[in-house]
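Omission of a single protein chain aside, the complex is shown with its protein chains in their original locations.
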Amino acid sequence: MQYQQFGNTYAVRIDLNEDIIESLKKLCEDERIRLGRVEAIGAANHVVLGVYDLQKKEYYPEETNEFMEIISLNGNITAMDGKPYIHLHAALADQRHAIHGGHVLEMRVGATCEMVVTVLDGEVTRQKEAALGINLWKF
Amino acid sequence: MQYQQFGNTYAVRIDLNEDIIESLKKLCEDERIRLGRVEAIGAANHVVLGVYDLQKKEYYPEETNEFMEIISLNGNITAMDGKPYIHLHAALADQRHAIHGGHVLEMRVGATCEMVVTVLDGEVTRQKEAALGINLWKF
Partner (left out) sequence: MQYQQFGNTYAVRIDLNEDIIESLKKLCEDERIRLGRVEAIGAANHVVLGVYDLQKKEYYPEETNEFMEIISLNGNITAMDGKPYIHLHAALADQRHAIHGGHVLEMRVGATCEMVVTVLDGEVTRQKEAALGINLWKF
């Protein structure tokens, strides 16, 4: 990962075989980012995407291990228990041009990932909502 | 819906079974937002997505009523006839990991919706373009 800051924005290049969520967590820790927006495009060679099951309170995972274009990778950075909390959703296109999408459980860079992180000045934390089993934004 | 303002940006949490377009309209009216960008992720349990037909000048709708991840929800806030005008497009993944997408005609939150609204200082209005049947940005 390499990055450069432009005002309240970071341009972040995540490199081949690097873990996208771990890289973004490291950026947040190193740069003390507590709240922000994330947008990225690029390519992945491993992804686990989840669709939530409200009854079981767990994600149905779909794992794909081939080169894919990252069509969109969007989400936000908040804080929970004093640590950066990364929430990303993604759409990807595989070699047959089939589309995959969902909540990002795991994602590894397939060539390059070009990410823009826009920092907001403030903090939003998260709190577990028992009925949903989800960590909701808390203001 | 709950929200907090950070400079020119609103972090907006829209809650289970709330209507996303109506919630966003209310935010715009309450906060006097006339121009802005919208990005969100989250989940929906009801969505009507349209693909426009230029000949008939109407949307082909596709309705889905099950829990889905909102992969991306992007668009803009402008003004028409003195009222906020919401234009959103979305991609969603259903429980079988099939992808749905199009122009958002209706969308209801399935667990939570985490939206970021970036306000621009100014105004863009819309004007009906008869040949297309679409309300275009007017500068």
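Note that the chains are named A and B in the order they appear, and that numbering of residues resets to 1 at the start of each chain.
Throughout what follows, a contact is a pair of C-beta atoms (placed from the backbone, for glycine too) under 8 Å apart; a residue touches a chain by one contact, two chains touch by 3 or more.
Because the structure is a prediction, the values reported are computed rather than measured.
Within the full complex, the residue among B:68, B:90 or B:111 touching the omitted chain is B:90. Only one of B:35, B:68 or B:111 touches the chain withheld from this view, namely B:35.
Contact between chain A and the absent chain runs through residues 2-4, 6-7, 9, 11, 13, 16, 39, 41, 43, 67-72, 74, 91-95, 97, 99, 110-112, 114, 116. In the full complex, chain B contacts the hidden chain through residues 35, 37, 39, 49-54, 60, 62, 72, 74-76, 87-91, 99-103, 120-122, 124, 129, 132, 134, 136-137, 139.
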